[in-house]
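Step one of this worksheet: look at the structure below.
Rest of the complex left out; these chains stay put.
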Amino acid sequence: MSLVDESLSAGLKRLSESIHSLRELAYEEYGSVEAIDAFLRSEGHATRVGVGGIRTAFDVLVGPSSPTVAILAEYDALPEVGHGCGHNLIAMTTVGAFVAAARSWASADVGLRLIGTPAEEGGGGKIRLLEQGVFEGVAAVISSHPAAESVWAAGATNLGVVGHEVVYKGLATHASSAPQAGRNALSALLLAFAGIDAARQRLGPDDRITGIITDGGSAVNVIPARAAGRFGIRSRSAARIEELVALFEGIVRGAALQTQTDVETSETMRLHLPMTPAPWISESMRRRLRESGIPPVLDHHVWASTDLGNVSAVIDTDWLRFPVTEQPIPGHSLAMAEASLSGLAHANGFVATEILAGTLLDLAASPSVKGWSGSRP
Amino acid sequence: MSLVDESLSAGLKRLSESIHSLRELAYEEYGSVEAIDAFLRSEGHATRVGVGGIRTAFDVLVGPSSPTVAILAEYDALPEVGHGCGHNLIAMTTVGAFVAAARSWASADVGLRLIGTPAEEGGGGKIRLLEQGVFEGVAAVISSHPAAESVWAAGATNLGVVGHEVVYKGLATHASSAPQAGRNALSALLLAFAGIDAARQRLGPDDRITGIITDGGSAVNVIPARAAGRFGIRSRSAARIEELVALFEGIVRGAALQTQTDVETSETMRLHLPMTPAPWISESMRRRLRESGIPPVLDHHVWASTDLGNVSAVIDTDWLRFPVTEQPIPGHSLAMAEASLSGLAHANGFVATEILAGTLLDLAASPSVKGWSGSRP
């Protein structure tokens, strides 16, 4: 490896282990950002922490501020399973690739940025940073993600997702002495689930509607006046998600009509768009992979979602997926948390760092970035 | 028995047997009306057949045309079980009571009428005759009904009912190759049933919503574009039926909303109001019963419905229930058809005829009829 030397690798491994042990949840990644900041300073970079009004977001720039090529770091953990999504490795590989690329940065026309994006797990950190203008001047974006299977891939697609909460309000009465006088909010929620199950016949292989019940009544002898559920709606395109949300809304409102209850829905998880990888960046990454002797998997599809999708909708973007295990393991699990700290994970992580660093250099030299007009064609 | 002699009884029994064997369905009781007409002519009465624009309705008058006391005959049978509701006995007792009362009719101020009301079984014959003005001038109404249990009663209450058909229209597609593209009308109907089942918690002991599916799709490999069901909605008051119909409509429309299908509802059975017996007529009948040594059952409630209820809503009305069996048997059954031809049925029918005839005489002498102002107070 020509860009990532042994000393850099050693520092990156310590950074990964440190973030892994911190297990900080979305928007509370203070220690992780401090560790990254310290590492970058030791490499001579000065981070701006708190960009976009988010205390655990940060930004580092080398060269001019526009156009730039940006690499995005993630570092938040999950409840219960800690780094069961392996974001310590995303931090390691993206920080490492930035440092390595910065050492060789020769371009006077194109800047290089590392943006620290918190709260990928349900918090939509990147969506807020986009809205706050933090991505201004960015012509191309890359990032990475560990894979819970033996896959190296660029240009992977996935599902978009939006989260909804549904709350029914009825009328409580004593379930034994006057059930007739009540309006059962739980009945409404159950009919909404029945409607969703009936609608499954209308879902294609890429569509998902799933739900849980978070409030199913408080006492057996009271007709529930309140019932609540949470639902995730997923598909492969924003347009199809919109169709499914309309179907879902009809189901939810139909159940209220059936039960003479009131219903309110609210978005509990903002729309995470499906990834639309920029083919020219994918090609660049795949060439680097092949040059490293790694055959990239083509047409790779991931069923999870990411706020990187929203970035990909407005800026040319791609992500590198690299394996932390040889046999498939469940995502968002303790097994994945353990695998994200393994020798294989770090060995592959160093290779990924090299590929990402090389891709950053490639992008800086590409006509798409050099001739960037400030907006997508 | 002073009003019904042996010769009259013999003729009435033949009339009952004749109607029983004809088994004519609603609005097709041509032979039965002919038999009644012949019997009345032999007694010197001239019927007007075809009143109110209905070919099997008829009318006979003795005395002035207003105010009158009317007794109502029924004579339609049921599909499959023939006279499983015993209307041959209603015809026999009401025709007989008219003939007997007419013999003793002395009142110059009050007329006596026998009105032949077809299609009690679902056809709502009395409702149409009311709308056609056939009941003009009628101050009080009585009728009879055989009971499938050992009960003599006046002033019995019952449930009102209205019948609705629901038709969902969706979009057919091949159930295997493109289920996603369809809109399943059967799913909509099933969700309506689910909504009704959930609503049962809101039904009181006198409320009923029951349904069947009359069209549940045509081929296993086609997503049904049409599905249909029929429903009966019953309760003890018109106001409560109206509430239940509103609840039902919400359920039915909610299921359409859930499935993006279209729905149409239509009334397949007009609102049959619950009976509201006039207490003063009930008292009159009960006195006649007690005088005959028969203790009437008080507060008797019948779960079936009748279009006599609609008459009772606008004219002072009551009905006499008399037993055709000692042990309870199911209504609308072959067993009831058989019982309606038994010796017990005819013996009790002659007693009922006597009670009804006496009641007609009582009513003619009552201040309520003599002082009838043309409308209810």
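In order of appearance the chains are A and B, and numbering begins at 1 in each one.
In this text, a residue touches a chain if its C-beta (ideal position, glycine included) is under 8 Å from a C-beta of that chain, and two chains touch if they have at least 3 such contacts.
Here the structure is a predicted model, which is why all the values come from computation and not from measurement.
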| item | value |
| --- | --- |
| Number of copies constituting the complete assembly, 2 shown | 4 |
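Just so it is clear, only the chains that are shown with their structure count from here on.
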| item | value |
| --- | --- |
| Superposing rotation of subunit A relative to subunit B, computed on C-alpha atoms, to nearest 5° | 180 |
| Chain centre separation (subunit A, subunit B; CA means) in Å | 68 |
| Contact set on subunit A toward subunit B in their complex | 179-180, 182-184, 187, 190-191, 194-195, 198-199, 201-204, 223, 247, 250-251, 253-260 |
